[in-house]
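Take a look at the following structure, please.
Every protein chain but one is kept in place in this view of the complex.
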Amino acid sequence: MLLSMKAIDKSFSGVRVLNAASLEVEPGEVMALVGQNGAGKSTMIKILTGAYSRDAGSVTFQGREVHFSSTADSQSAGIATIYQEINLAPNRTVAENIFLAREPRTAFGLVDRRKMRAEARAVLKRFNLDIDVERPLENFGAATRQMVAIARGVTQNAKLVIMDEATSSLDEREVAVLFETVRTLKRDGVATIFISHRLDELYAICDRVTVMRDGRTVAVSAMKDIKKLELVRTMLGKELTAFTAAQRNREEADGATLVEAKNLSAGVRVRDVSLAIGKGEIAGLAGLLGSGRTETARLIYAADRRDGGTLSVGGRQTAYAQPADAIADGIGFVSEDRKVEGIVPEMSVRENLTLAILPRLQKSGIVDRARQQEIVERYIKALGVKCASPEQPIRELSGGNQQKVLLARWLCMNPRLLIVDEPTRGIDVGAKAEILKLLRGLADEGLSVLMISSELEELIAAADHVTVLSDGRSVARIPAAELSEERLMVAMAHQDGEAA
Amino acid sequence: VTGGLALADLPPLPAKDKYKVGFAQTESNNPWRIAQTKSMQDEAGKLGYQLVYTDAAGSAAKQVADVNSMIAQGVDLIFLAPREEKPLIPAVMAAKKAGIPVILLDRNVDQALAKAGEDYVTFIGSDFVDEGKRIAEWLVKNNGGKTKIIQLEGTTGSSPANDRKKGFDEAINAAGGFTLLASQSGDFARDKGRQVAEALLQAHPDADVIYAHNDEMAMGAIAALEAAGKKPGTDVIVLSIDGGKEAVQAVVDGKINAVVECNPRFGPKAFETMAKYAKGEKIDAWVKNDDKFYDPSNAAAELANAY
Amino acid sequence: MTTLDTTTPAQTPAKRSSLIWISRYGTLVAFLALIAFNMAVTPNFLSWQTLNVNLTQVATIVIVAVGMTLVIATGGIDLSVGSLMAISGALAPMIFLGTIYPIPSPALAVTLAFIVPVVVAGALGWFNGFLITRWSIQPIVATLVLFIAGRGIAQVMTNGNLQVFRNDAFQFIALGRVFGIPTQVIIMAVVVALAAFVIRRTGFGRQIIAVGGNEKAARLSGIPAVRVKRLVYVVSGALAGIAGLVVVARNSASDANLVGLGMELDAIAAVAVGGTLLTGGRAYVLGTLLGACVIQLVRYTLLANGVPDAAALVVKAGLIVAAVFIQQRAERG
Partner (left out) sequence: MTTYLSFLGPLAPRSTIALARLGVIAALIALIVFGALRYDNFLSSYNALSFLRYNSMFALIALGMALVIMTGGIDLSVGGTAAMASVVAAIFSPYHWAAGLAGGLAAGLVVGIINGVVITRLKIQPFIATLAAMLAAYGTGLLLAGNQSVSVSYDSGFTEIGQGDFLGFPIPAWIALAFYIAGWIALERHPVGRRVLAIGDGEATAKLMGLKVEKTLMGVYITSGLCAGMAGVILAAQFGAGQPTEGVGWELFAIASVVVGGTLLTGGVGSIGATLAGALLLAMVFNILNFENGLGWISLSAYWQSVIRGLFLLAVVILQAKIAGARANG
């Protein structure tokens, strides 16, 4: 037994989030850890690594009872962790981030910068990532940052690598590379704890699975002995009725175009993007990492300034100066990085949820608390946000629940167009299906949605048509009828082939 | 130019029509300093001299740097109002080494380390210890049975605060019969002086003498007394140092009982001394300012002359 | 609207709001401890006059510190408050004494003497906000500009000279009483109440907190971050202006060299002791009031007990750390 966590209890200000939870990992095995949003997976991990202290229970690692008081301790004991919220230093370079706290040294004890650079490059090459390792990390998007975090994790010569939703912002090719790495680690006898809400991934890579529910460990099983449906049932504690919920209800849009973007461009990342979204349509936006999807969405939302191109919404040419204008025009935007661009951590769930509709909640400047309360309660219930109370600071919520609150922030304003950038990132299967179903339902009522997702499966299931970007250009528009993974992959790789 | 024996080591000052002189002021955050600076500038203007003026903003170290920049600019003579006794020694020595005579204004430097007539020309000014002593002596004579004292000190660590306290305390102790209820810093400022006086009067309602190290704090103390429902000058004796117009007026009004003058108008005497030195006359080691003393007996008459 | 099956019912609501209250109790505990100490030790402590002295002395700090609380809540800081006090304090007498331009009607002169300085101070506050938002200059440096130059401006305006005056109408702001309560104390109370209300109940208050908590997210949620920031600096500037008026009125004299000197540190300390994080995203106006009272009481205690200045500095340092520590402990529960 490499790791054994037994009867772990943990409460946060009186609310119990772990209740006699346990987790065991054998050397060299890949252990899946699953559960609904807020089940306690991340908390379990943080207790293991010493980021949190436990209230009760024991942790045995490599046969010895351990009591890590800081992540530095667990790291030096041989546990490498890739946390759910990417935790890296944005102003440091990529190379520094990979080697922070264990830099290669020269004979004088100084940093061996050349070696660090070379090694960083080599590691990233393994992930097909050919980036300038001397640039500050903040210059890169969520996916790249995630890859860097992974690179940092797997190069630590650890006995145990923990990946808390490391794949949530990766596309399939990157996931494949990651799995290759995990297999290599496995061959070297390194164990992995793999947390993910994408169940297919679990079947692809994991040996066993531990299921948590409401702070308890409810099942441990070999991966091959548990069917997907049963796994879901164990996680949710009930049947999942709406697993394939996002069925298209209409075969084609009714013709009225809501958004028409033509030849958008900005900087080097968006060069020439055109797309159109009909009223009541869910439009997908697909592309490889770095193809400019997020940037395009931000241009439409006026979060960034565009250099060229035209945008019309509802038949009128628009020139929003800032997001507030877009919002006033009925556009909502769920950004891909909830920690940096989404939540206001110290504010309560209530405040976070109603942030975008503040102007509407005011009567002569004063917030109408009763209405606010009512809206908040409705959406907490509708999306199944798990929180102690609406007054709980949002930072205390689990990642998936934070994501739900952010979705609610936009749904409650009844937008005409909702832009969602990786909307189901970090959301459990149950909730994901329900969110997709919800979006579809809203679309049927007339909402237009622009959905960016790295999960092709999800796009295929939900979108009425998908616009494919490559290298900052829109290269294809695929109607629902023709959507398939192969078709998308081919389109996405379009210019890639030329560049290589 | 030949001087007396005492001048042997001093750099000479050639006789010229126009000079470029430096004036290294300590700070300019109170009326007294402002009056001093103005007096120096006016006099220089009158004589048609060029005055290089620096302000050390209350830092002895910066003042040394200021003097150094004057030396670099090659002034003929430096008037220095030293912020402190000891830390300004390097400035005096640097000027001497550079062949530039220095005249000290209003505060002296440590006599163990630099000597008037050897290292610098002379010191023009009053004696802070003596000021404290003079006001104490007045109190001893005229206290009318009032003996419980609150002292508002100047900025902690500054030499006028230290000296005015020293002179006063020594004289009061020597006389006997007085109690110093409290002695706290009011930073030479009216607002702070008032706040401190308010608090001290509250803690010591029996106090019947307030001695402030400068006019500003005395005015603050008067405001505090009035707020506490006491009559300044009658219920409580108020004493001050500096003797600016406002304070002398307060003496006339009966709100301050006595004030020792510490005249900031150095200009005429400073440049006069400089002229004498240029002529090679022998200068005393200490050119004393003769400061007035205002009390009800002369305040009305002298009011017009107060600075 | 499509509704969903809720997966998990929300857990038992914890008493969140009471937790926030406890965090304020931390400062309160420190405050009460000081009062108890004084009752035991300081002569003549329990009297109306003591209360009066302390309240009038703390009023200006509180007025400034409330503005500082808002600024800090947006993640900024305002070092220029002391200098703005000096400018406002220099301007007012110049107006009613007719130094700038003789105004025949005394009533008009006094009215202008109230309005103009506060507006000027607010405008300079806007300038701070402008620097910060237009060029993304860090607040501590942007306001350092006026910290240095502002006092210089006040000194240049008055040539450094003291302005002494007697003007009952103007000085009502500091010497007057309404129902027996000193005017400045009333101003303080109104400012505190207003700010507390704005923070808790108004949209603007929420915007301040959101901008301080996560500016990017706030902007993406349609909050005009730039405008919010500029506005809080205007408020901070204007409040500093009011405080400047109170100080000069109280002293019957305006000294551009000294009015508001060191105020920024007092105000920031009050904010911190009151439990507002200097990193932004939170604002406890009542906490700030208590924090200022704690600091004032510490000062009073040391003075009244004759602790020598040098030693008082050390004690004050210890007490500030202790107060903040208690405050934080209470908060962590």
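We just call them A, B and C in the order they show up, numbering each chain from 1.
Just so it is clear, a contact is a pair of C-beta atoms (placed from the backbone, for glycine too) under 8 Å apart; a residue touches a chain by one contact, two chains touch by 3 or more.
Every value quoted in this text rests on a predicted model; they were computed, and no experiment measured them.
With respect to the full assembly, the chain omitted from this view is in touch with A, B, C. From the set A:53, A:70, A:184 or A:373, the residue in touch with the chain omitted from the display is A:70, counting the whole complex.
Within the set C:59, C:220, C:238 or C:312, the residue that contacts the chain not displayed is C:312. In the complete complex, the hidden chain is touched by one of C:33, C:137, C:193 or C:226, namely C:137. Among the residues C:81, C:304 or C:324, only C:324 touches the chain that is left out of the figure.
By the touch rule set out above, chain C reaches the unshown chain at residues 79, 131, 135-138, 140-142, 144-153, 155-156, 159-160, 265, 268-269, 272-273, 277-279, 309-318, 320-321, 324-325, 328. Residues of chain B that touch the chain left out of view are 20, 25, 28, 41, 50-55, 57-62, 64-66, 68-75, 84-90, 94, 98, 110, 112-113, 155-159, 161-162.
On the side of chain A, the interface with the absent chain consists of residues 49, 51, 70-72, 74-76, 81, 83, 87-92, 96, 100-101, 103, 105, 109-111, 113, 125, 128-132, 134-136, 139, 144, 152, 268, 288-291, 471-472, 496, 499-500, using the contact rule stated above.
By our rule, only the chains that are shown with their structure count from here on.
Chain-to-chain contact here is organised linearly: an open path runs through the chains from one end to the other. Chain centres computed from CA atoms place B at the largest separation from chain A.
Relative to the centroid of every protein C-alpha atom shown, the closest chain centre, again from C-alpha atoms, is found for C. Spacing of chain A relative to chain C, judged by their CA centroids, is 42 angstrom. Distance between chain B and chain C, defined via averaged C-alpha coordinates, is recorded as 36 Å. Shared contact sites, meaning residues of chain B that touch two or more other chains, are absent. Residues of chain A found to touch two or more other chains are absent.
Every residue of chain B that touches chain C in the complex is listed here, in rising order: 28-31, 34, 153, 156, 181-185, 189-192, 194-196, 198-200, 202-205, 216, 219-220, 223, 227-228, 246. Across the complex, chain C meets chain B through its residues 42-44, 47, 49-50, 53, 57, 155, 159-162, 164, 247, 250-253, 255, 257-259, 261, 299-300, 303-306, 309-310.
Interface residues of chain C facing chain A in the complex, by the touch rule stated above, are 1-8, 10-14, 16-17, 19, 201-204, 206-207, 209-210, 213-214, 216-224, 277, 281-282, 333.
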